[in-house]
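Only a single protein chain was left out; the remaining protein chains are all shown in position.
Going in written order, the chains are labelled A, B and C, and every chain counts its residues from 1.
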Amino acid sequence: MTQKTIKVGIVGGTGYTGVELLRLLAQHPHCELRAITSRKEAGMPVAEMFPNLRGRVSLRFSEPAASGLDQCDVVFFATPNGVAMQEARALVDAGVKVIDLAADFRIRDVAVWEQYYKMKHACPELVAEAVYALPEINRAEIKKARVIANPGCYPTAVQLGFLPLIEAGCVDAGHLIADAKSGVSGAGRKAETHILHAEAADNFKAYGVGNHRHQPEIAQGLARVAGHPVGLVFVPHLTPMIRGIHATLYARLTKSTTAADLQTLYEKRYAGEAFVDVMPAGSHPETRSVRGANQCRIAVHLPQGGDTVVVLSVIDNLVKGAAGQAVQNMNILFGLAEDTGLTQVALLP
Amino acid sequence: MTQKTIKVGIVGGTGYTGVELLRLLAQHPHCELRAITSRKEAGMPVAEMFPNLRGRVSLRFSEPAASGLDQCDVVFFATPNGVAMQEARALVDAGVKVIDLAADFRIRDVAVWEQYYKMKHACPELVAEAVYALPEINRAEIKKARVIANPGCYPTAVQLGFLPLIEAGCVDAGHLIADAKSGVSGAGRKAETHILHAEAADNFKAYGVGNHRHQPEIAQGLARVAGHPVGLVFVPHLTPMIRGIHATLYARLTKSTTAADLQTLYEKRYAGEAFVDVMPAGSHPETRSVRGANQCRIAVHLPQGGDTVVVLSVIDNLVKGAAGQAVQNMNILFGLAEDTGLTQVALLP
Amino acid sequence: MTQKTIKVGIVGGTGYTGVELLRLLAQHPHCELRAITSRKEAGMPVAEMFPNLRGRVSLRFSEPAASGLDQCDVVFFATPNGVAMQEARALVDAGVKVIDLAADFRIRDVAVWEQYYKMKHACPELVAEAVYALPEINRAEIKKARVIANPGCYPTAVQLGFLPLIEAGCVDAGHLIADAKSGVSGAGRKAETHILHAEAADNFKAYGVGNHRHQPEIAQGLARVAGHPVGLVFVPHLTPMIRGIHATLYARLTKSTTAADLQTLYEKRYAGEAFVDVMPAGSHPETRSVRGANQCRIAVHLPQGGDTVVVLSVIDNLVKGAAGQAVQNMNILFGLAEDTGLTQVALLP
Partner (left out) sequence: MTQKTIKVGIVGGTGYTGVELLRLLAQHPHCELRAITSRKEAGMPVAEMFPNLRGRVSLRFSEPAASGLDQCDVVFFATPNGVAMQEARALVDAGVKVIDLAADFRIRDVAVWEQYYKMKHACPELVAEAVYALPEINRAEIKKARVIANPGCYPTAVQLGFLPLIEAGCVDAGHLIADAKSGVSGAGRKAETHILHAEAADNFKAYGVGNHRHQPEIAQGLARVAGHPVGLVFVPHLTPMIRGIHATLYARLTKSTTAADLQTLYEKRYAGEAFVDVMPAGSHPETRSVRGANQCRIAVHLPQGGDTVVVLSVIDNLVKGAAGQAVQNMNILFGLAEDTGLTQVALLP
C-alpha cells in the first residue's frame, strides 16, 4: 500500500512543544512540513533558532496569513493558551484537522475553563465538539474528530496512572492524591525569572498548591471514566531537570486487593498499548528511561501490606506529554500505524 | 562570662556528614577540634581530601586507637551504621558525650532495628539510654543525655512537618502520607553506580517504596507524640540536586479546621524555635532557601477547601538533617546558646 | 579597640550581587544596613524576594530618593551598568564612599568604555579618580579612594592567574590566552531565554568570542602591571552550574623556566594574601572548593616539559568575583582587618 503524504502546518513553533514537534515530524516517513508560523520571527530559518534542526528542517518561520494553513491536511497549534480558539473555526471549515497542544479545548465546562485560564472563550461550540484525546482511553472517538484537544503533560501521567484503579472501582475516588514532579521545560520557553538556571538548578519546590490549571483537567478526565465526580488533591513540584514528569499517586483501597491483584490489573489494562509500559512488580520507573521517547512507564505498589496504593508514572513531558502524543493522535486521525515516526529509543544516560 | 572550649573528636570524617561537621566546627567559636579519625586515610591532611577546608582545618586523619578520643569532651560519629554501637560504651565510660549521626541508637525496638539494618546490635543497653534528639520535641532530655541519637534527614523534615497536626490530634494518624524528595548527597559519599552524575542528573525516581529504613524511625517518633501507633506511607525520591530535602505531607482532617486555623497552629507551635520557620500562608518553601543553613522552613495548605492538609517542609539534609542538628545538640548538651556557630545564611542562588 | 559601626546603603539589591552582598553583610560584625533601594520593588520586604534572608534581614526595598543614602558611610551599587555613573557624583560630594560592583568606573579610557558598553559616560571625571580595586595589586590606593571600581568576575580570576607571570616578565605578553568558564549566575538575574534552566542545563557553549566586555578590562589591568600593552585572546564559556568561574590560562615562556620555578614564583607572590591560595604542584582546583567563599585558588602547570605555562584559577563569581571582593574593599577603606565578615568556609559538596 502506498501511503499518501500528510501536509502539515504548525502555528507558533518557537516554544518547546514546537521544536519537539519538528524533531519528531522530521523523522516521520509520511509527513510533509508545509509551514511553521511565527509573527515575531517571520523570515528566520527555523534551524537558526533551533540548531539541532540544521540540515533537517529547511523551512523559515512565516507570517500566519501568508502560510497557506488552509491548504494543509492538519494544523498543530503549539501556541500559548487562547490562540487556537481564535483560529480553529476557519481551519475546520476549510476541512483541515486541528490538533491543539494548548488547553483551549480541554475543559468541557467553559465556565470552569474561563475561571482557570482567566480569559473569555472565543469558540465554545468547538469545545463541545472537540475530542479530549488520550488514545489509551478513547481511540475510537479520536479517529473521527475534527478538533483534537491534546492532553496536558501532568494530566497524561496522572490519568494513565490512576486509570486502571478508577475503571476497576476499587479505590476511594473521593480522595485521590497526585504528587507530581516536572522538569523545567514544562514551564515553556518563556523569559521568566523563576525558571532561570541559577534559580531552578539545585533547587526543589512545590508550586500552585490548590490552584493549578491541570487539576480540573485531570478531575474531569477521571470523572468521565468513573461515571461520577472525583476528589483530587494535586500538588505539582518543579525539579531541576530539563525533561520528565514523575507522578506519585496515592489512593485508598475500598475492596480487599493484594499487590499481585494490582499488578495483574495494570498489566491487563495496558497489554495492548504500545506506549504504556507496566513494569515488573517492585520497580521504580525513572524519568530518563523515557527521555525523548513517546512512552509512559508505570509501576504499582502496596506498601507494608496496607490499604494505600502507590502508583509511579513517568513520561517525557514534551513527548508523551505533548508533541509525541500529538503525533500519535495524528497517526490515529489519518489511519496510520499508531507508532509511525514514534519509535525513538529513550536517551540514557 | 568566659566560655570554656569544648574538645571535639570526630570518628569517620571522610563522608559528607563529616566534612559538613568540619565546615561548621571550623566556624564555631567554642570548639577545639582534637582529632578526626579514618583508618583508611590515616596520615592524609583533611584539607587534601576536602579542599574547601584549606587554610581552615590543619588536622590530618588519624588512626582511631592513637587519637585520644577518650580525652575529648564530645565525640561525633560520622560513620556508616554499625560503628558507633561498637565504640560508644568505652567513650561513655570515660565520661565522653557521644553524638551518633548514624542510626545505631535511633530505634528503641532493637528487633525492628536489626530487621531494617540487617545486623546484630552490639549495644542494646545504650539504645535504652540514648536520647533521640530532635530538639524541637525533647530539648530537656537532650541536656542530660550521655548518648545522643541524632535524627535522620528524612525523619527531621517529616516529623517537624507533621508535629503540630499530631500534637493537636486533628488528623487521621492512621493514614499519614509522606512523599519526600532528597538531593543525592543524602546517599552519602560512596562509590556506587546509581548515584553517578551521569545516572542521577536530569533524572527523577522513587526508591525503596515500602521498605526504607527511615519509615520505622519516623513512625516511632510520631507515635511517641501521638501516644499511640501511627500509620505512615513513606515514599522517598531521588532528585537531581546536591543538597536538600523537600517533604510533601498529606493528612486527612478529622475535625473541622480552616486553613487559617492551621496557619495559627503552626505559627504558635514554632514561635520560639530559632531553626523552624513557618512561612506565610500560601507559601511554597524552596530547598535552596536553606542550603547550607541549619533551618527548616514549613508551609501549610488546605487545597480547594477540602479535608486533606498538605504540609511542605524543607531542610538541608546535611545541616538540619545531619551535621547542623548535631552541633545544635552539642550546644544544648554543653549549655551554650543553641545557635552558637549556626548562624550561616543560606547560599542563594 | 571598639569598632565604630559602618552605615551601609545598597542601590539596586534585586540582582544576584545584591542578595550576595546582603548575605555577607548580615554576617559582618561591624556593619549596619541602612537602606536597600529598588524603584520597582519599593515596599517589598527583601526577605520576601530572597527567602534565605528570612529572620536575618528585616529591611524593605525603598525608593532611592527616600532612602537617605547620603547619610551612609558607604554605598554599594549592585545595579546594571550605567546607573552608578549617574549617582556617584552626589554621594561623593556628600562624603559617602562609593563602591560600584558594575563596570562604570573600570575602564580608564572613556572612549573604549563607550564603545563596549554602548552608552555615553555620564561622569568621566570620576573615572579618572576612581580606583580599580583588585586588593592583591593595589591595596594602598584603595585605602584612600572615594570611588571604588570593583573588578569584574572574569577579570578577577584571569588577572590573579596571570599576575605573577606578568610581573616576572617571563612570558610573551603579546599572546596571552584566557579560556574562561562561568556558571550561569554570572549572567545576572535577568529574564532572558538563553539562561533558562531548560536552555543552559546539560549544555556547554562559548559566547562573545572576540567582543566580550571583560577583554578590555583584563587587558588594561595586565598592561598596567606589565608597563606596556598586552595581547589577549579571551574566550568565555557558559557552563551548567550556578556559581563559579574557572579560568584556564595559557602563556608562552620567553625565558628558561622550570615547573618548580613557576611554583615558587606563585607561592612567593601570594604568600601574604589571605584570599589567594596557591595549591601544591600538580593540583587541579575545583570551583566548588570556593563556593560561597571569598577565595581564589590557583595551580600552575608546565605540561610535557614544553614552553607553554598553563594556569588554573577558580573563584566564586558572586563572592571574590563580586560581593565578597566589594566587602574586602570596604574593609580596606574603613581600616578593618581585611577578612572581617569574610571567613565563611566554602560549601562542599
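One rule holds in what follows: a contact is a pair of C-beta atoms (placed from the backbone, for glycine too) under 8 Å apart; a residue touches a chain by one contact, two chains touch by 3 or more.
Source: prediction; values computed, not measured.
One of A:Ala65, A:Ala271 or A:Val345 touches the chain omitted from the figure, and that residue is A:Val345. One of A:Ser62, A:Gln159 or A:Ser185 touches the chain omitted from the figure, and that residue is A:Ser185. Only one residue from C:Cys31, C:Leu312, C:Ala326 or C:Leu342 touches the chain missing from this view: C:Leu312. Contact between subunit B and the unshown chain involves residues 16, 183-185, 187, 189-193, 195-202, 240-242. In the full complex, subunit C touches the omitted chain through residues 175, 177, 179, 181, 183, 198-199, 201-207, 209-211, 215, 231, 233-235, 237, 239-244, 246, 248, 250, 252, 284-288, 291, 301-304, 306, 308, 310, 312, 314, 349.
Of the residues in subunit A, those that touch the hidden partner chain are 16, 19, 23, 26-27, 50-56, 185, 189, 201-202, 242-243, 277, 279, 285-286, 288-293, 297, 343-349.
As a convention for this text, only the chains that are shown with their structure count from here on.
Ranked by how far their CA centres sit from the centre of subunit C, the chains are topped by A. Nearest to the common centre of all protein CA atoms is the CA centroid of chain B. As a whole-number value, the distance joining the C-alpha centres of subunit A and subunit C reads 45 Å.
Separating the centre of subunit A from that of subunit B, both taken as means of CA atoms, is a distance of 39 Å. Note on chain placement: the centre of subunit B and the centre of subunit C lie 36 Å apart, centres being C-alpha means.
Within subunit A, residues 183, 198-199, 201-202, 240-242 each touch two or more of the remaining chains.
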